[in-house]
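One structure, pasted below without further comment.
One protein chain is absent from this view; the other protein chains keep their places.
Entry: chain A
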């Protein structure tokens, strides 16, 4: 077991190192932050002074190794644009993003899973078809289109809700709805497919033949088995909590991590981008680990397999 955890952690560390390296190469080779931050009309002296101050005039390899060494010391660097530490900047934005993504995740779970399960249990009915048509639409519509449509209806036409910003809890409603509806659609489709697959299995027929009430069959046999693929998707959604709202934050002018990422990338503010990528990679890797663990909890065969392997 220790070996298993160690190998997983090593893979996670390698993933993060690769992400950091890839981001460094792409950002460094695709533009000089001095020209980008100071703008096209900046005097050449100012650009030179900026480059020298931030060490951008040194060889790229030297910059890379210095940067990597700093990360190992826990120093994620200073924002070239803001002059403050990247961790501080990112830390300021995380609560705003979580204020959208956590309620959106609950909304996705609250709508998506019951709708998918109910549709599967009533396959071929009007409800099933309605859920599936809605899910296809919800899944296919880009989030910025859905966001603008919600703004047009609830802000411009009805005047019920604000169209952007983060002044009150009401400003969060439309962004949460946008994130929640799209995710719920995907989750409903996944859950329905998983349930239909399980409901067609022989052990369901056997459980029914034994005389178990249908509700008990669903609760005791169908749902746990259908949960495995669903948990994979939920794990992905949890991993996306930090950076899963880039577009929605831009449309709703929500000052979260997503907007910070867009601004930092466009300004080649390397320290901030790296800090964000580390955070995103870490949250993805962590949620994947949790999902792996949950597989073991949900599926006795995996537990037995692990014991047999050990």
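Quick note on the criterion: a residue touches a chain if its C-beta (ideal position, glycine included) is under 8 Å from a C-beta of that chain, and two chains touch if they have at least 3 such contacts; residues count from 1.
Just so we're on the same page, contacts and distances are computed from a predicted model.
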Completion exercise
Of "Cell shape-determining protein MreC", "Sulfate adenylyltransferase subunit 2", "Homoserine O-acetyltransferase" or "ABC transporter substrate-binding protein", the UniProt protein name belonging to the chain not shown is "ABC transporter substrate-binding protein"
Fill in the blank from the handout: Sole touch to the unshown chain from A:59, A:83 or A:124: residue A:83
Exercise for the section: May I ask which residue of A:217, A:260 or A:277 touches the chain that does not appear here? Expected result: A:260
Practice task
Mind listing the chain A residues that contact the chain we can't see here?
Solution key: 30-32, 34-50, 52-53, 81-84, 144, 148, 151-152, 155-156, 159-168, 170, 250-253, 255, 259-260, 262-263, 267-268
